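The structure is given below, and queries will be raised subsequently.
Only a portion of the chains appears, each positioned as in the full assembly.
By written order: A, B, C and D. Residues from 1 in each chain.
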Amino acid sequence: MKNEEKVIIAGFGGQGVMLMGQILSYAATEEDLNTVWIPSYGPETRGGTANCSVTISKAQINAPVVTAPDTLIAMNEPSLEKFQSKIKKGGLLISNKSLIKDATFRDDIKVIEIDASQTAIDLGNLKVANMVVLGAYLGATKVFEETAIHKVFEKIFTGEKAKLIDLNKQALNAGMAVVGK
Amino acid sequence: MKTKTIYKPTSGLTERDLTYCPGCTHGIIHKLAGEVMAERNLIEEAIGVASVGCSVMSYEFFNCDMQQAAHGRAPAVATGIKRVKPEHTVFTYQGDGDLASIGLAEIVHAAHRGENITVIFVNNAIYGMTGGQMAPTTLIDQKTSTSPLGRKKEGAGEPLRMCELLATVPGATYLERVSVHDPKHIRKAKKALEKAFDVQTKKQGFSMIEFISTCPVNWGINPNDSLQWAVDNLIPYYPLGVYKDGTKDDQS
Amino acid sequence: MAAKGRILIEEDKCKGCNLCVYQCPVNILKLDTTKTNKKGYTPLMVTDPDKCIACTFCAMICPDSVITVERYIND
Amino acid sequence: MAKVLMKGNEAMALAAIKGGCDAFFGYPITPQNEVPEYLSYHMEKNDRIFVQAESEVAAINMVYGAAGSGARVLTSSSSPGIALKQEGISYLAGSELPAVIINVMRGGPGLGGIQPSQGDYNQITRGGGNGDYQLLAYAPETLQETVNIVKRSFSLADYYRNPVIIAVDGLIGQMMEPVDLDQKIEEKKSPAKDWAATGEAAKRGKRNKIVSLHLDPYQLEKHNLKLKAKYDEMKENEQQYELINMDHDPSIVFVAYGSMARIARSAIEALKKEGIEVGMIRPICVHPFPEKAFETLPKSVTTLLTLEMSLGQMLQDVQIVNQGRYTLDFFGRAGGVVPESEEIVEKVKTIMKGAAK
């Protein structure tokens, strides 16, 4: 990982956007890196858009709000519209092709489009589309090893939810594979 | 073939999209209130009071002059308005946290003084706006974000029934509990609201209609099942019906 | 069977909550899963307009005033 | 006009009626009970509204409702009751509603006592409620001044669309003094209340909404900046104060308001007899604090002695203005003790001894 990585993850409420960000911060915590996760909150998240930002850093994190992300993960069109302009020059955009069609992308950033929904459906559960995208992010940035994320899965999917671990791992894998291609 | 419009959006509401979650019955209750006021030409002169809850923005939806009140204090705000504007229709729109918890003193005392206002009380047995905390109306064993193991009688008590409580207050004129889970009940609910506003128009005093309502998002149940959940769980504890009708004593 | 009336759907107002679908006595409503509206929801559609009896149930229960109901009149 | 002998609380009540107050909402508390008692009879007699609310919280929210409908509204209370009104006052300021609030101050904190005090200075000048808002806060000295300020306050509140608070200590509320209730005062010209939710949406052709909610922070910031501009205008135009005995080249100048200023006047007289000249800045409006008063002091001045019936609350405002210009000193009594002028005389002599050394 480089010294500091800032990500904004945005989409609909219900797309698992908050969890994606938290997983990154959990992984950072495991590796003893500094990290801050900030959600959008309040009624505006109701039915509407949801987003969170994550900072991961080897050094102390000062200003916690991410205004110019290294990476934007846009899970739907409104999110792309709202945040694309903020991405750092030369930064990365991961765009959820399942919902973002015919969009215009900036040409000073790297763009990865991924059909998350289809991939998830292929895996048998639309709900893991977020993990597919997360996989793509990891594949592209190498911020963490796959295994670091697996550890987080084991930590957060406990009890009833433990059975979801495998599926999530598969989804992550699938996402990484897409970028690997 | 010619057509006749037999149901259309009411002019009692503005054109703004409601901010409620999909399938939330707040919207149905808004429509009914809008229809009744529009049909009686009250909307032109009414002053409404929005409370704090999911309906905090109802000042954007009711098509009349509106004030937004502090949490629980809508009946006091309405009192202030009605006293200086006695010829205008004044109503509040309040949730169960707002009315039965923080605002309990204000609703009881507005009734006590016999304030000539109409209260639209939306009981969804939870704090919707803030993310699903326990309300005084939450059922025993109902799980909420502050009763994660279900509400327990010990410590939290059994749910408050507001119509029953207010029925003991001499100043309350008309109290009815209704539901909007199907068209039949929606029709009945509208009748109740009509009665409530008529009580006000006739200067007969305090009226309140309590609506059994849903909160699909915080109950974690889809909208249609939420209606069923309300029928199966809320209505048995909160029986529908007229709890007080002080207009009957009235010979006029 | 001739329709007694018809419903008009303001698609972009629909939140896809499904309440109306359950209330239609003749079962001619469903959500159109082939598209999303401006708000991002799958909006209401009528499957069999001929069967509409203009009962207004769907409109009454719709929280978002999506539906207008018209009755056909023979004059 | 003939002066009549009236109790402070009753004089304020009558002044409110003369100031055009349409409605009063309040709750009993000592030492301001004569305000609602007087109004319970006289408002009705004058076809106005009097409601005894179930609590101070309800009262201030009734004020909110009536003010939102365009009425001129008054509430009155005393210290702990004012504490309960803080959320409501913040709402009034946030929604830009005019209203007049009387605080007949008693000793605190908590239930405290019921004797005259100035312990609520922070509460009234800093806004005890949430958020960036400010009140216009007056602290008159005599019944005549009180009555004039109460009368004028309704037009001020209307002009700025902001709550005005008038803080008197229990002494002013309880004492009787001759007052002329019809003294000419210069009313602030109040613009038409075309923003009020009067129930005339149809007639007006647009809905009026009274709201303090702004979910978009940028919109809320804009609103805050608009409020700030208004407060700055108040600061520019509403500073009100009296300068006393400044033409005798005092070296010590008191800063005192309300009953404390009256007592200080006695001290000034007594000291004068001993050949010691002391001046006084008497804030009449305590918020915005009359900074301008400090700009015109005679060269002779070396020391500002702040006098309070509290323990150094206004002193902070003096410190803010002072910025190192003068030596600052303080004398205060607390908890409802009304000092004697002799104590102030003593304090002055102590300061002078210190300076002589």
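Throughout what follows, a residue touches a chain if its C-beta (ideal position, glycine included) is under 8 Å from a C-beta of that chain, and two chains touch if they have at least 3 such contacts.
The shown structure was predicted, so the numbers you read here are calculated from the model rather than taken from an experiment.
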{"item": "Copies present in the complete complex, per labelled chain", "value": "A x2, B x2, C x2, D x2"}
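Rule of thumb we're sticking to: only the chains that are shown with their structure count from here on.
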{"item": "Inter-centroid spacing, chain B versus chain A (mean Cα positions, whole Å)", "value": "41"}
{"item": "Interchain centroid distance [CA atoms averaged], chain C/chain D, Å", "value": "61"}
{"item": "Inter-centroid spacing, chain D versus chain A (mean Cα positions, whole Å)", "value": "55"}
{"item": "Shared interface positions of chain C, touching two or more other chains", "value": "15, 39"}
{"item": "Multi-partner residues of chain B (at least 2 other chains)", "value": "21-22"}
{"item": "Of all residues in chain C, those that touch chain B in their complex", "value": "5-6, 13, 15-19, 21-23, 39, 41, 54-57, 59-65, 67-75"}
{"item": "Touch list for chain B against partner chain C, complex", "value": "1-10, 13, 17-18, 20-28, 30-31, 180, 182-183, 186-187, 216, 222-224, 227"}
{"item": "Sites on chain D touched by chain B in the complex", "value": "22-23, 25, 49, 51, 53-55, 57-59, 61-71, 73, 87-88, 91, 95, 197-203, 207-213"}
